[in-house]
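Written below as structure tokens is the structure these notes are about.
All protein chains but one are shown in place.
Every chain is named by a letter (A and B) in the order it is written, and numbering of its residues begins at 1.
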Amino acid sequence: MRLSVPVRLVLSAALVAALALVPAVFTTYFTSAVAVRALVFGLAAVSLTFLAAYGGIVSLAQTGLYGIAGFLMARFIVTNGMDPILAAVLAIAIAVMFGLLFGAIVSGSEGIYLLMITLALGVITYYFFSQSGSFGGHEGINGVSAPGFVGNPVTHPAAIYEVLLACSVIAYVGVRLLARTNFGLALQGVRDDPVRMRALGFNVRLHRTLAFAAGALIAGLAGVLGTWADTRISPGTIQVSQVIQLMTIAVIGGLYRIEGAWVGALVFTLLDTYTRGITARFETWIGIVLLVILILSPDGLTGLASRVFTLVRRRGGATPTPSSPTPADDAATVPDPEQVGTGSGQGQVAR
Amino acid sequence: MLTRRGPALLSWLLLAFAIVWVAIKAFGQGFGISGNGPQFVITALNGVSLAALYFITASGFTLIFGLMRVVNMAHGSLYLLGGYVALDLVNHGMGWWGAMVLAALITGAVGLLVHQALLRWNQGQDLRQALITIAVATILADQMIVHFGATPSSLTPPAELANSIGLGLYHLEYPVFRLFIIGAALVVALVLWLVIRFTRFGMIVRAGVDDRAMTSSLGINVPLVFGGAFFIGAALAGLGGVMGGTILSLAPGQDDQFLLSSLVVVIVGGLGSLRGAAVGALLLGLIEQLSAVYLPQQFTNDSILLTFILLVVVLAVRPQGLFGRRT
Partner (left out) sequence: MTATAAAPMLRSRGLSRYFGAVPALHGVDLEVLPGERRAILGPNGAGKSTLFNLIAGDLAPSEGTVELFGRDVTVLAVRKRARLGLGRTYQTSRVLGGLSVEDNLYLAVLGARRGHLRLLRGGSERAIRKRAREVAEQVGLADRQHAVAGSLSHGEQRQLEIGLALAPSPRLLMLDEPAAGLSRAERLSLTKMLLELDREVTLIIIEHDMDVALTVAEHVTMLHQGEKLLEGTPQEIRANKMVHDLYLGNTHGEG
């Protein structure tokens, strides 16, 4: 089921080119309500699937990091009158600093402990922004202007869409490249067995902390772009239900595949946009969808798709190739997709 | 394993500074009634009664984790559900006491249902279970809005607990109900301690905390015990909800608040430790109430940062929590 590298490159380029045409083909409403939002969610969710796929870290603090970048940039622009680009860069840098701090805090923990601590961090970030006077309280910050080349994202979403698409491609390629570096390989080693990695001479906590900072970079980028697209940010953007929503997106797409983030984001946004008219209880349905996926296919839609693909090929008489995938591809997946972090295994011991 | 003296020393200094700071603010003008002493007594009592509420709720959370390694992310939702059910029962004419008992039982039953239907067959896959309880929390939160609305409401305490009594100190009066919560927390702590210490059920719970593999090889009806523990844990959340719904309010968002407080309490205290839950609850309750009064004015709105600092300090010194065991 592996296509050769050049074929995959051509297909990917074609996919990106087709996606770039979305604003030209679809209505402004679709571009703004579905395409732009899906890309923002996708980028935010990649910060989660990146940590999960390569670091074995399932974090619920990514929404908080999104908020830190978004709120700080909004404040820099609206209150301090800073240039939007400069404000964005500064805000992302601060989000990365917080990523380092959060990473240092949680790097001694694994599995559900980490899940709990990151959830606490995410919720604390939400309460901070909703209570603190400097960030507009419950109202949040309105009238955040995007840089000139983006124009008005509300009336003309095409420009912000293309920016988001470009950033998504950069994030995806960046993550894939990072995975092949010494750091990226070591991070995957830490994911598979931190005890072994320590015995090999690696600093496990440092790798986790830096991975968190890299995740914060992506989440911060999403926060900045999302705030530009919305022209505003409020604590509601990062409240607990949003934390859960982001996790839902990642789980729908497949928690342990970085591509899953965009698949999940698209499915979620489509559901969100077109079912709200049918049901008033959208949250309940999302909860049920999440539940069903966790029960039936814990590795999400991408996992389901690849299993079906494998099955079809087996039936189609292709020679079964049990164990010769290229390392680059399998690096992005966890060994046994059946087991969404059967946490208490060996890796769990070294809290 | 290796003691980390630097962070430990720093955290003791931090604690000492906080105590001195509060002491100066409270008693800097002497211990007389004209000083800030009375305000301190009330604030401290508020802190302890809030801690009592946190403990009742978080003890259920830590019990479930201690036995089954299940992080029940729907714990906050069960808290709110308990409060709402009691409110509904009272609105249908039931007394507060009856509503309290029934609401706790109903919440326990809901917890048991969640366990039997969604968690029993994937025992050991702790991350998947945690995510499943997140889905349950989403559904419960939304359904509670459907059935109980989004307008904040609250329970009225029973008549015999509705008054205030004199404390015999600075001529102060204090609501009986808040003292009742402190008493209730002590009862819950005592009962749980007795059960865990002296019963067969408790023996299994302790075995579960000490050695997971042993739990299943004891030849005891483990599924029954697990179900029972989940029932009790959820019922405690519901009981907390009834108490909290009486002194605070019942509204969407309270579930998140109490999920957070339960998380912080057990992360600080150490997962699975009852003693840890008590200490964690006291720290959190006191910090929240004292910071509202004693933090310099311009920082009052940022008091959540103290919770953050508490978390950071404890995890830096003891990643497993104050009374947690290193596995």
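The rule is simple: a contact is a pair of C-beta atoms (placed from the backbone, for glycine too) under 8 Å apart; a residue touches a chain by one contact, two chains touch by 3 or more.
No experiment lies behind these values; they were computed from the predicted model shown.
For the options A:Gln131, A:Asn203, A:Thr231 or A:Ser306, the residue in contact with the chain missing from this view is A:Asn203. Remark: the omitted chain is touched by one listed residue; of A:Ser32, A:Thr118, A:Ser168 or A:Gln188 this is A:Gln188.
Chain A meets the missing chain through residues 178, 181-183, 185-186, 188-189, 191-193, 195-204, 206-207, 210, 322-327, 330-331, 333-336, 346.
The definition used in the following text is that only the chains that are shown with their structure count from here on.
Taking the mean of the C-alpha atoms as each chain's centre, chain A and chain B sit 32 Å apart. Chain contact summary for the complex, chain A toward chain B: residues 58, 105-106, 108-109, 111-113, 115-117, 119-121, 123-124, 127-128, 131-133, 239-241, 244, 247-248, 251, 281, 283-284, 286-288, 290-291, 294-295, 298, 339-344, 348-349, 351. Residues 69, 71, 73, 118, 124-128, 130-132, 134-139, 141-143, 146, 212, 256, 259-260, 263-264, 266-267, 271, 301-305, 307-308, 311-312, 315-316, 319-320, 326-327 of chain B are the ones that touch chain A when the two sit in their complex.
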